[in-house]
Every structure is written in structure tokens, then in C-alpha cells.
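Missing here: one protein chain of the complex. Every other protein chain is in place.
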Amino acid sequence: MTAPNHNLRKFKNAFMQTLACVCTVLVVLPLLLVFYHLLKEGFTAINWAFFTQLPKPVGETGGGMGNAIVGTFILLAQAALIGVPVGVLGGVYLSEYGGTKLNWWIRFAADILNGVPSITWGIVVFALLVVHNVTVFGQVLIPRGFSALAGGLVLGLMMIPLVMRTTEEVLQLVPGGYREAAFALGISKWRTIVQIVLRTASKGIVTGVLLALARVAGETAPLLFTALGNRFWAHSLTEPIAAMPLQIFAYAISPYDDWHRQAWAGALVLLLLVLFLNAGVRFLTRDRFQRKG
Amino acid sequence: MALTIFALILLIGWELVRGAKPAMLKFGWHFLVSSDWDPVNDVYGALPFIFGTVVSSFLALLIAVPISIATAVYLTELAPLWLRQPLTMFIELLAAVPSVILGLWGIFVMVPFLRDHLFPWLQKSLGFLPFFQGPIYGVSMLAGGIIVAIMIIPIITSVSREILRSVPGLQREAAYALGATRWEVTRIAVLSYAKKGLFGAVILGLGRALGETMAVTMVIGNTPQIVKSLFAPGYTLASVIANEFNEATGDLYPSALFEIGLVLLGVTVLVNIFAQLLLKTFAGPSVQPQH
Partner (left out) sequence: MATTPKNPPALTARNLSIFFGANQVLKKISLDIAAKAVTAIIGPSGCGKSTFLRALNRMHELNPEARLEGEIRLCGEDIYASQVEPVIVRRRVGMVFQKSNPFPTMSIAENVTVGLRLNGVRERRLLAERTEQSLQMAALWDEVKDRLHAPAISLSGGQQQRLCIARALAVQPEVLLMDEPASALDPLATQKIEDLIIQLKRDYTIVIVTHNMQQAARISDFTAFFYLGELVEFDATTKIFTNPAKKQTEDYVTGRFG
């Protein structure tokens, strides 16, 4: 009763399944390899000095990436200041207000913005802030030149579409029944949103923000033309500032072995930061799924 | 507030065009087809970079697409149940690795490996093809393609996985009931059904590949040239901006780079629009491009 090609079918079946498994291994491999090398090469350079000291001049060993680490945090803080309010409020608008046609366009545009290469963002902010002074009513608000502000701005702008979409998604998950109950009690729309909807969705919004921060923390290209990088501690926001991705890049393409080692160390720290943020987010959202059953 | 999105789009377009204007006026369409990139004499042609971006992205797709879709199939149909969720999360974490870190690994680990092992082997076995002839440096177009592939695999896999999961179980059952093997069920009921969505995922990956900057810059060799050999160094649109922007003096030089940025933006946006439309008409609003 078996068809003549039965064995061929069995073979194809087994072959394809094996192939799929092999491909999965191939996908997982790079991350494992990267992590392995980061640990192997970078671990030796990680010490207290690494976190606290400035880079030493060329030729001297030692020193650290203290300024870059601090710089990254300063930039992220600025980015959050820009990205979070605009993104969250924008997400609120998309979810709670607005006509469906307009909203469709906004969502579409946001998705496209998410796909714009990060380097493009860099040269745009360069043209905005670095080339000329920003003047308001004749007073120079932001002098021209590379600056931490420019870096923070570009990262913040990149965060906006990301945070907007994730906020909207999370708000959509809040059951309509909550809103209706509030309206029936005579609470105004705005207060409903702030006190009930946002509060319910707060965990989701926070995870969306954290994910966006993790994403921009690793960006190098846009910072090349805005924050530029700095061998020293930044004293003001209108000066160039160091950041981890920039420092890693600069060290990586340099000819000095000691700098290479520090690049690995910096990469290890950066990757841990990014992975920690991501994993932390997954962990936070996991409870929700478990409760659902 | 939400309307800032439109403001941002306009802003990007406006600034890029403004910056690119001098170069556009000087070179016109010639910019896109000329290969002369000569900052010393203030002559600029973008063709080598267009070539570099296109070829490296194409290579990346060639490598990434089969692997990603096979992995998505494994995750949705074949993997043991307890493994699926952790594996999926792991792959999503892979998408979070910053480009510069992968580039770092690329320079110091991948490129030497390619130079000392993989490329010579390729030259030995496939050297009759013009792609695999020529001197081997390690940094090369092919290295660029490989590293971009590594960067886009997670996103293609994630989106493909969502798409495959949305195929109705009833379709699979129909195939099983006819006495199909597991692979046949996947082929007939799942992959065929999901063709359009999978295509959208691929195009999304392409969009990501085109804009990839740091990792490529670190392994591609950064030499503007158009040659057949995959072992030869190349240069992409994004890389030239990254490398030369801060050194660009004068008026025309930066402007040419702005124009390159404009070209890059134009191509990326078009590809992304195409991908979004495909995905939206297949799976509805549930499929999100960000990881």
C-alpha cells in the first residue's frame, strides 16, 4: 500500500527538519561567539580604573573609559527627556484620540521613521545644531559646534517613534471597560486617561521606554557628527562629550593593542548594559503572561 | 504631539535637501552614475557607494533569508515545546546587540578567520568564478555582506515567526489529514499560505541592511571601487558618510556627502514603505517591525 516515493518523502522530511535545526544553531552561534570573545578579551581590562579614569595619552597603558560611561548616561538622560514625553503623549493621542484615517497615517509614518538609518538622523541634527548657533530672539541659546546637547537630541528624536508605537500598543491593551466605567462615573476624558488608563498600562509603557533606551544606547553613527567624543570629562552640555559606542569605535580602529583591549572591555560593559535592559524588560512582562495562564 | 512625527519627517527631508543642494546643482544626475570620488579635486560621483550598498545588502539577504526562514520554521513547527519560548527570546536579544560591538568582533575575530580560512577555501573550490578571484585581504565586500547578514537575521526571523504563527491551524490539519509528512505540511499549508507576509519580512530586512553603518564600516575595507571580486574591499553609502563627514572641508565636499545621505534615505524609505504595505495587507496591525 505504500507509494513508491515513500522513502524519498521520509528522507526529505528528516533532511529538512535537520536543516532547520542547523540554521537555528547558525543563528544562535554569533551571539554566543561574540559574548565569548568579549569575555575573553575584555575581562582582563576591567578594573576599577576602567570605570573611573580617563583615557591615557597614546602610548601609555592603563587608563579607562570613565568619561565615556558617564557620557553615555548623560546622553541617555537627555534622550529620555526628549523622547519620553513626546513619545508617550503621542502614543496617548494615537490610542485615545484622533480620527482613524489620520491615525493610520501617523502610525505608518512612525513605522517608516523607525526604519530611517541612524546615520541619517546624525547628519540632520548636525545641520540643525552643529553648523550654526541656535538663536532665540537674538540671544544665542546653543552655540554652534559638536555638543552633548546635539547628541542627546539626536538620540531623543530617534526614540520618539519607538516610544510612541509601543505606548500606543500597550494602551490599546487596556480593556475598554475601564474607560467606560470611568466615563459613566462622570470623570473627564483627560483625567480618565491619566489616572486610570495610564496607571494600568504603566508597566508596559516603562518597558517600552527601556527598550527604546537600550536601542539608542548602542547607537554610534548618529553620535559621530553630534556628540563627537571627548578625551576628557565633559564640563558643559555645549561641549563634545564621550560616549561608550564612540570610544569603542575609536579604539577598535586604532593601531594600539592596549586600546584594542579597552575596546573589548568597553564593548563588554555596553553589551551587558543593553542586554540587562532587554532581559529586565522581558522579565517584567513575563509576569503578565503567566497570570493569563 | 503625535503630529511631531510628520514634523520629524519633514525636518529630515528638508535638512538633507538643503545640505545636498549645492552638490545636486553642480552634478545633477551625473552624481548617481559617476565613479569619480576625488575630494582633492572636488569631483564627486556616488556610483561606487551605491554599488557597495547594493551588493553588500544583496549578499546579506542571500545569506540571511534562507537561514532566517528555516529558523522561523524550526521555532514554530519543529522545536520541542519547552525550547520555543527561550529560543525566541534569545534571538530577540540578538537583535539588540549594537552594531559597533558586532563590528568590533568582526574586525578582530571574523575577518582574520575569513582571511586565513574561509576565503582561501572558497578561492580553492570556487575560484573559477570571477567573484572568488583576486587577492585576499580579509576586509572585503563579502565580509561586509556576512556581517550585515548576522545583523538582519534576528529581525527577519522574528517577523517571519509571527507570520508563520498566524497561519490557521486548520490549514495544517488539512495537510496532515491527507497523509503529509511534517515537512510537506510546512511546505504546502504554512509556507505557501504565508508567502506574502514572508516576503514583507524579507523586504524589512533589506531596509535594515541598507542603512547598516558601523559594523559594515569596520569590515568592508572602505575603498571606493567597483570590481567583480568579492574578496576586494568595498564602500557603502552609509560608510562613506561615517568616515568622511567630519573631515569634509569646503562647501562641495560636505554637500556631496549630504547628497549621499539623501540617496540613502530615499532608497531606505522606499524599501520600508514597500515592506510595511506588504506586512499590513497580510497580517494586519499585529506584526511590529521593531524587535
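To keep things simple, chains are lettered A and B as they appear, and every chain counts its residues starting from 1.
The criterion applied here is as follows: a contact is a pair of C-beta atoms (placed from the backbone, for glycine too) under 8 Å apart; a residue touches a chain by one contact, two chains touch by 3 or more.
Please read these numbers as outputs of a predicted model, since none were measured by experiment.
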item	value
Selected from B:V111, B:I163 or B:A180 as touching the chain missing from the view	B:A180
Hidden partner chain, touching residue among B:S34, B:Q133, B:Q171 or B:T223	B:Q171
Option from B:I69, B:L164, B:A189 or B:I260 whose C-beta touches the chain left out	B:A189
Where the missing chain touches subunit B, by residue	81, 168, 170-181, 184, 188-189, 192-193, 195
Touching residues (missing chain, whole complex) on subunit A	1-6, 8-9
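Keep in mind that, in the parts below, only the chains that are shown with their structure count from here on.
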item	value
Cα-centroid distance, subunit A relative to subunit B, in whole angstrom	19
Residues of subunit A defined as touching subunit B within the complex	9-10, 12-13, 15-17, 19-24, 26-28, 30-31, 33-34, 37-38, 41, 86, 89-94, 98, 103, 106-121, 123-124, 126-128, 157, 160-162, 164-166, 169, 211, 214-215, 217-221, 224-225, 228, 245, 248-249, 252-253, 260, 263-264, 267, 270-271, 274-275, 278-279, 282
Of subunit B, residues touching subunit A in the complex	1-6, 8-9, 11-12, 15-16, 18-19, 66-68, 70-71, 73-75, 78-79, 87, 89-94, 96-105, 107-109, 150, 153-154, 157, 181-184, 186, 204, 207-208, 210-214, 218, 238, 241-242, 245-246, 257-258, 261, 264-265, 268-269, 272-273, 275-276, 285, 288-290
